[in-house]
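Below is one structure, written out as C-alpha cells; the observations come after it.
Excluded from the complex is one protein chain; the other protein chains are retained at their positions.
Chain lettering (A and B) follows the sequence in which the chains are written, and residue indices restart at 1 in each chain.
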Amino acid sequence: MADALLEAQDLRKYFPVTSGGMFSRVKGYVKAVDGVSFSVYPGETLGVVGESGCGKTTTSKLVLTQEAPTSGSLIFKGKDVAQLRGRELKEYRQAVQVVFQDPFSSLSPRMRVGDIISEPLEVHSLMSRQGIKNHVGEVLELVGLPADVSRLFPHEFSGGQRQRIAIARALATNAELIVLDEPVSALDVSIRAHILTLLEELQKELGISYVFIGHDLAAVAHISDRIAVMYLGKIVETAESLELSNNPLHPYTKALFAASLPSHPDEDREEMAISGEVPSALNPPPGCHFHTRCPYYMERCSEEEPRLKEVSQSHTVACFLY
Amino acid sequence: MVTATKTLLKVKDLYAQFTGFGGARVVRAIDGINFSLDQGETMGLVGESGCGKTTTCHAIFRLLPPAGRIVSGSIEFDGQDLMQVSDGEMRNIRGRDMGMILQDPMASLDPLFTIMDQVAEPAHHHRGIRGGTLRERVVDLLRSVRIPSPEVRMREFPHQMSGGMRQRIVGAISLSGGPKLIVADEPTTNLDVTIQLQYLNLLRDLQQETGVSLIFVTHNLGIVAKMCDKVAVMYAGKIVEQGSVRDIYNNPRHPYTQALIQSIPRLGNKDPLYVIPGQPPNLAELPTGCAFHPRCPFATEKCINEEPPYVSFGDGQESKCWLSVEDAKNG
Partner (left out) sequence: MASDQILVTSPPSGAEHVSAVAHRSLAILREAPKLPVGIILFVALVAIFAPLLAPHDAETSVKPIKIFAPAIYAGGTWDTALGTDFQGRDILSRLIYGARTSLIIGLLGTVFAGILGVTLGIVSGYMGGLWDQVIMRITDAKLALPSLVFGIFLAAVLSPGLWTIILILMIVFWTRYARVIRGEVLSLRERDFVKLAEVTGAGKIRVMFRHILPNIMNTAMVLFSLTVGVAIILEASLSFLGVGVPPPTPTWGNMLADARPTLISERWTLTVAPGICIMLLVLAANLLGDWMRVRLDPQLRNR
C-alpha cells in the first residue's frame, strides 16, 4: 500500500474543566479525543461514525489545526503537523480543507460567491487576479454550477447549491484532503444524492482523499472505503466499509447498525435497542467506556480497557469478545 | 381495507395560502389535499422542505401564521368539522384531543417551569385533574416515557435533562391531555441514532397502549418504513401519492416516490445513487401542468400542459400522474 497521506498517532485532546470564576482551579478534564490513531491514504475516503460527544468533531478540529493536540501527533506526508511553521503550515492549510454541515452558516452572507471561493487563493496569494477569476470559474464548473454565478450572493441559492459552492471553495486550492463534517445532514433527501454523487465523482477525477464525518450510517457507509466507529473519544472498531456493514463486531457498532432505519418496511432487522444514553465525557465509565450500555457485559469490561485488536485483515475491534 | 375502526381525521379538498408583500404575492402552500386517518393508525407525511407538509399540520391545528389562511376545504376530526368550531372550542381541542411534538425539544420546553408543571398543564387545564390525582398522572406519564425515578426528576428543570429525555418529556406533554391524535413534526432529527431508535420504539409502545393516532411529518423515509401504516408523499403543496406503506415501497406508482426511494443510500450496498435532477420547486412560481415534470424522467408533452388527476388503484393507493392513468387503463 502507498504511504498514508495523513496519519494520526495516538492523538489526544483533553479540555480542562474549571470551577469557574476568576481564580478558577482545574477540576478535571474532558477527554474529547483519547488515544485515536488512523490513517488516510491518497484517493481514499475514511468514514468516521459516532453519536454526539464521541469526539468526531474534535478530531476534525485537530486535523484542521483549529485545536492543538494535548499529546500524540498528526503526520501529513511524512511531516509532523505540529512542527510546521510559516510556508509549510500555509501549504498544509491549502492542502487540507473542510466542508461544514450547514451551508446556510458556512458561506459569508455579505460576500459574493466568487470572493468566497477565491478567499483561500487570496489569503495565500497564489495567483494573479485574472488567474483567480479563471480558476473560480473552473472550480464552479467542477461542482456543476455555471461560472457566472460567481457574481451572486449566497442567499440567492438553495441549500444544495450552497453546499456545491462550499465544495468549490474547498477545491480552489487544489486540496488533497477534504474533511467533510456531516455535509449532507442539513439537505433535502433528493439533494443528498446530488452531493454524495458529486463528491464521489470529484474523488475519481481529482484523486482527493476525504474524511467523512457523519452519524447517518447508510450515507457514511455508502461513500467511505473504510470506517472508524468512535465512542466517547476512542475508536472502537475500524473496517472496510462493506465488511463493517455486513459483519459488525463491536456491540456498539452492532447497536448503531440496528438503530439505523430500514429502507423497506419488510426489512428484517435485528432489534438491538441499547438502553441509556451516552455517559458524560467528563466522567466516563472505567474500563470499556461502553460497558454501561452493553448487552454482552462481562465483569472484565469494567476493570480493564480493551485495546484495538486485529481480528481479520484490516478489521480491528476493541472488545474482549474477540 | 374493511375494518370496523372509526375514521378519526378526514381532510377534504384543503387549500391554504400565504400572502406576502401586501397581497402582491400569493403562495399556494397547500393545494387541494385529501387524506384520512383511522383511529390508532400511523400516517407518514413525507416530502422535502417547502412541500407544504408542515403547513398541513399547522392547518389541522388551525395554527397558521398570520400571513397564511385556509381558503377552502374541510377538516373533519372526531366527527366535527374543525372549520366550523369557534376559536375557543378549537383551543380546547388542541391539547385535549390533539397533541403535537416538535423538532427541537429544548425550544419546546419552558426553561422556567419544572417538568411537573409542564407535563401537568394539559391534564389540569383540559381534563380538570387536580391535586394528588394530577401528581399521580404526571408520574404515570413520565414513567410511561421511561424517565427514571419520575417522582424525583419531575421536580427538576428542562436544562437538567439530557437531549433524549427532553424529547421524551415533550412526548409526555403531548399525551397529558389524553389526545386522540398526535402530530409529530420531525421529532427525531436532533437525536442521535441509538436515542432515535429508543424514541421511536417508545412512541410505538405508547400508541399500542393508548390507541392514539399518529401523524409523522418527516423527510426520512426510514422512519416511515419503520413506523407507519400508511404514507402520503407531498410535492409542491399536493399529495402526489398515498397508500399503505407496503404498497408504496413495493410498488411506487409516482415517479417522484420512485426516485425518492432510489435516492437514499442503503447499508451494504455501494451502487451509485439515483439522482433526481433539478431542485424542489419554488411554491410561488410553480411549473405548469404536473409540478414535477421538469425533474421527471418520464415527462411528456401532456405533463407540461395538463395537471394529472388522482388515480385510485384500490386498497387506498392513489397516485397523481399521467403514467398512473395509463397503468389504471391497462389494469
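Note that in this section a residue touches a chain if its C-beta (ideal position, glycine included) is under 8 Å from a C-beta of that chain, and two chains touch if they have at least 3 such contacts.
All values reported here derive from a predicted model rather than from experimental measurement.
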Selected residue (touches chain absent from view) among A:T18, A:S71, A:S108 or A:N174: A:S108
Full-complex contact with the absent chain, from B:F18, B:F292 or B:W322: B:F18
Selected from A:R12, A:K77 or A:H124 as touching the chain missing from the view: A:H124
Sole contact to the chain not displayed, among A:D10, A:D80, A:E156 or A:E303: A:E156
Identified contact with the non-displayed chain, of A:T59, A:Q97, A:S224 or A:S241: A:Q97
Where the unshown chain meets chain A, residue by residue: 64-66, 89-90, 93-94, 97-98, 100-102, 105-111, 116, 119-120, 123-124, 146, 148-149, 151-152, 155-158, 161, 166, 169
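As a convention for this text, only the chains that are shown with their structure count from here on.
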Centre-of-Cα separation between chain B and chain A, whole angstrom: 32
Chain A residues touching chain B - in the complex, by the definition given at the top: 51-52, 158-161, 188-194, 196-197, 200, 215-219, 221-223, 241-242, 245-246, 255-267, 273-275, 277-278
Chain B to chain A touching residues, read off their complex: 48-49, 162-165, 192-198, 201, 219-223, 225-226, 245-246, 249, 259-261, 263-270, 272-276, 279-280
